[in-house]
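Taken from a larger complex, these chains appear in their original positions, while the remainder are omitted.
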Amino acid sequence: MEPVTAFVTNAPRGGVNKVRTEIEDDPGDLILKPVFTGICGTDRSIIAGSLSFPFNPPGSDYLVLGHEAICRVYDSQNSRYRVGDLVIPMVRRKGKCINCRMGRQDNCSDGDKREAGVTGKHGFMRELFPESSEYVVRVPDLGLEKVGVLTEPLKNVMKAFEVFDRISQRSYYPSDDYSMNGKNAWVIGTGSEGFLYSMMARERGFETYITNRHPIDENRLEILEKFGVNFMDYSKSPLESADNIDLLIDTSGDPSTVLRFASRLRHNGVLILFGTNEKAQSAPMSGSFIDHVVEKNISIVGSVDGAKMHYEQAISQLMKWHHSNGNSIESLITNIKTPENDNLFERRDVNNIKTVISWQ
Amino acid sequence: MEPVTAFVTNAPRGGVNKVRTEIEDDPGDLILKPVFTGICGTDRSIIAGSLSFPFNPPGSDYLVLGHEAICRVYDSQNSRYRVGDLVIPMVRRKGKCINCRMGRQDNCSDGDKREAGVTGKHGFMRELFPESSEYVVRVPDLGLEKVGVLTEPLKNVMKAFEVFDRISQRSYYPSDDYSMNGKNAWVIGTGSEGFLYSMMARERGFETYITNRHPIDENRLEILEKFGVNFMDYSKSPLESADNIDLLIDTSGDPSTVLRFASRLRHNGVLILFGTNEKAQSAPMSGSFIDHVVEKNISIVGSVDGAKMHYEQAISQLMKWHHSNGNSIESLITNIKTPENDNLFERRDVNNIKTVISWQ
Amino acid sequence: MEPVTAFVTNAPRGGVNKVRTEIEDDPGDLILKPVFTGICGTDRSIIAGSLSFPFNPPGSDYLVLGHEAICRVYDSQNSRYRVGDLVIPMVRRKGKCINCRMGRQDNCSDGDKREAGVTGKHGFMRELFPESSEYVVRVPDLGLEKVGVLTEPLKNVMKAFEVFDRISQRSYYPSDDYSMNGKNAWVIGTGSEGFLYSMMARERGFETYITNRHPIDENRLEILEKFGVNFMDYSKSPLESADNIDLLIDTSGDPSTVLRFASRLRHNGVLILFGTNEKAQSAPMSGSFIDHVVEKNISIVGSVDGAKMHYEQAISQLMKWHHSNGNSIESLITNIKTPENDNLFERRDVNNIKTVISWQ
């Protein structure tokens, strides 16, 4: 391929550079051109060099960043895709384990999968890149260019709810009318994943609360209100109000907060762990916490990434939200930059939700 | 009913007395006479007054002890049961929630179930007691009087494996030949529940290890060997040998031990929490432990009690073990006492496995 | 209640009358006023007296027709509902079996449920009726009055796909990329249920075909095209083109057609039986058909009605379709009548899809 502009790091050491270079990459039957790429906490942590697991592709001394993207097909050698088609490239690439071979690299059994922009595979923050059609998901061309960039974060939510569906069936979980009326979901963390999890919990019929240890601005409160989600600043409110939790979702990775809320799970309650923060301070887990988990048949499940089906579900859900809640879903994208902007990867201010780069 | 000999406590204060008295109880279509009743850690803790949750039946100032029993029908007003039939009475009695109403009081949604010998319902350590046929499970009369008393503890194991079956299907869990060959199960704790869990894990095809922080005697090692279960004293062996755990079962309730072993779970691994110890010392849960649970799609599930189907499965399993492993299963019952013995409820010595009272 | 205009029959004898009368009914905490009520084949068959199972409410010599409706709250004694709220009333009412008690009267274990407008409970084709909030589902007030009347037929589809999800997991069902790409769904019958099933199969990612033994008009073809569904007139096309079916859904109830297509199911294929036609001609089932079902691990499942959760999913799906496919979903409603129109219940012409009555 010819030289392209790209944002690269040197994993796991960190740093970020905008370069213009020829990039050696796996071949593919498609060439994709990003419309938007999203920036998330993982990107910032890679740049900060605070994660241990990212690594450059074999034989490369750099890694192209970016794992959230919506693209148009720029060139195609596959009759099912035409130039101009709108697609989402997937993050994870199959290893050799049985889960990978069945398309469930999100459940990789041995850790040998690859992740674009993170572990051993160049990411999407570049003008053009080759891609295999095996790893792209089609987006209907109905004005979703902007919200479509949320497909990648939302597919994590879809996979987590797949896990929830399976786990929660270990007993009879819903209300007596086989709905979630009267069931309470709490989501810890008010970043973009926290927002998406809370919106989806509400969509599933839960009375839904999102919480953090600081207030959030009017803009965010308004979005939550449009989606029927309640907010609680738990540094202010006594935690007693967070009683009777049936579904708890953590996007913070903070042990102390997780344990505080988890001790309020009801019988047959489910805790989904999604957020990670290796550097977070430890918190004491007590014998009575274990007792609580045992006696109430509580389930605590880690969930990471998602499969192709979850990307498809995410696109479908975004299409619904795009129309049905005014332009609330668009409001999650609080910041649109271009590759020419400086300080693209600076820590978002606390009231920012999602920053994206426009490549058009 | 006429006066009977019974072992009673005053819950939750504790203590134990052998009394001879008329006992007011719920009516039933059967009168049962215990053949054997088992003594377990819960009984000893109730007597010690170290548990907060036990309570006397409404209107009673005492609680008959005992939730593990095998009985013969002494009198029957139900045509399906004849005098002399061998049966197991169930521990939990239905409350009003939907799980209880479907016979899943082991998954009670609101905590309103009752437990014979523990919470608000007289137990089985008495010469005779009325029972409803709804709560008894039949035992084929094939020489199982003695091992049959293990039905109650084993039904917990059967329920836990039902939970395991459901939870583990969130991804592809078995080996590539759809067996558990090459999968490792570790069981923490060498009490009778630990033994039963490890024997069942082996039965399921796992390479199975049982572990504790002290050595165990020859008798116990021999039983384990007959069942193909390995023992490790983890106070001696470096924990590195406990690598690559696919299924971890805890019967200790000790946070520090649980976290140490849980950090060695493989991708898609499952931790079943069964043991409880409210007074155990807290242990620090770190951010990297949460990261481990998330990135590897690990599931941690509490499991308590079991349903009628699990009692039936336990009886069937005991019948198999009774014959197929010499008299190894009988060897789990290390101590047979009579109601006349003193110090029945004294803390078992460390190499005792299961003490039972013979009522014949 | 005061006299209201209503469409009534005398079940199971049949006939239909518009009456103005006081109707004795179960009390409820809400009074509902229909916006639209749908007319379906069941209604026409009840009127024709060709079904054996409909019956009048106990003590009544007539039955108010109608089980598809979208209503506004006219009066409320329940603080969760306000006058003017948009709601869907459910068809089935709980009996005493365990499935009913858990809100799954769609899976009633003993046939003792009631169905509004069909079996023993007055239906919705009347100006006003009392309703219990237990049996209503809320609709967001976003312009769904018209398509909302499709909630009732679509909830059947949602339940059927719940069944499909569970059944299909008896083996590994999807394509190797864990999507339905390359999987074929065929839907027999081009009535409104056939349309909704085919649209949902496409939504799930199947290459989808709808089929009938006669051509359909331009209007219908256009709707199908907008939803990406293919049509085949199987009286014209050789059946060979219907090869390699992974999911077959029948809305016709015709044994001969069902068996013809079912013999083309692939390994692990699923046949959902939804349509019924008691009077349809029998068709010969051969030994080699049974052989085909056995050797290929094929599943054939009846599915009827749906639970509250399926109504909620249907509403959500209608909201998505309402916006994302132009006004295609609206086009399914081909005929809007008023209670004043004559011949409301006449057999729809072959190119009609759904007739509704506007009560405003």
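Letters are used for the chains, namely A, B and C, taken in the order the chains are written, and counting of residues starts over at 1 for each.
As a working rule, a residue touches a chain if its C-beta (ideal position, glycine included) is under 8 Å from a C-beta of that chain, and two chains touch if they have at least 3 such contacts.
Just so it is clear, the model here is predicted, and its values are computed rather than measured.
In this structure file the full complex is assembled from 4 copies of one chain, 3 of which are shown.
To be clear about the criterion, only the chains that are shown with their structure count from here on.
One inter-chain figure worth recording: chain A and chain C are separated by 36 Å, centre to centre, where each centre is the mean of the chain's CA atoms. Centres computed as Cα averages put chain A at a distance of 41 Å from chain B.
Distance between chain centres (mean CA atoms), chain B to chain C: 48 Å. For chain B, the set of residues touching two or more other chains reads 98, 102, 169.
Of all the residues in chain C, the ones that touch chain B in their complex are 98, 101-102, 169. By the touch criterion given at the top, residues 101-104, 134, 140, 142, 172, 174-180, 203, 205, 307-309, 312, 316, 319-320, 322-324 of chain A touch chain C in their complex.
Within the complex formed with chain A, the residues of chain B that make contact are 98-99, 102, 104, 106-111, 162-163, 166-167, 169-172, 176, 250, 253-255, 258-259, 266-268, 273-304.
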